[in-house]
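For reference, the structure discussed in these notes is given below.
In this view, the complex is presented without one of its protein chains, the others remaining in place.
Take a look at subunit A:
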Amino acid sequence: MAHRMDNEYDYLFKIVLIGDSGVGKSNILSRFTRNEFCLESKSTIGVEFATRTLQVEGKTIKAQIWDTAGQERYRAITSAYYRGAVGALLVYDITKKQTFENIQRWLRELRDHADSNIVIMMVGNKSDLNHLRSVAEEDGQALAEKEGLSFLETSALEALNVEKAFQTVLSDIHQIISKKALAAQEAAGSGPPGQGTTINIADPSANTKRGCCSS
């Protein structure tokens, strides 16, 4: 059995969850990071972010997955929430048509605030409630294709496709990062915010973080 010390990873990827209130973002997060599901549907409180380390194409990836803290309920997500995110899960509830119709608005917000290279997956959650379905899977697939996004239906309750959703996003991010690394070697100059050392006041000692990929 391989033993890994904390913070021993090749890449840290920040992933954000967005979508309407009540679509199951927090349960997707807790299912992926702690393999837990909570039936109570309270608005998200107390969750900052959660992490999980996994292997993607031979690399050790630490996924840092951020939840909205309920700020999406009245459209008050901070622009800082999106900073540095390399991936996003755009979540709707297949039993509530309105949450699917709002995907367009969330996508616009994402494109306004996040890095243009962010990997986005559209997620239709609560597929276990097929008898209450109001959004056809084909409709989700069609919108995702139109917008150039990946798409999966998930059930956080039944743990269906949750692992696959994150694995797909992380793999896509890793491929982009690898290409970027090649391109970065060719073009000697780095991007604007890269110049000068970034200071993280929470880590006075370990400010030399290894391989943190944030845009």
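The definition used in the following text is that a residue touches a chain if its C-beta (ideal position, glycine included) is under 8 Å from a C-beta of that chain, and two chains touch if they have at least 3 such contacts; residues count from 1.
By definition in this document, contacts and distances are computed from a predicted model.
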Listed names "Endoplasmic reticulum membrane protein complex subunit 7", "RNA helicase", "UBC core domain-containing protein" or "Rab escort protein 1", matching UniProt entry of the absent chain: "Rab escort protein 1"
Absent-chain contact - pick from A:Arg83, A:Lys97 or A:Arg133: A:Arg83
Residues of subunit A (touch criterion as defined above) contacting the omitted chain: 1-4, 6, 33-35, 45-55, 62, 69-71, 73-76, 78-81, 83, 105, 108-109, 112-113, 192-202, 204-205, 207-208
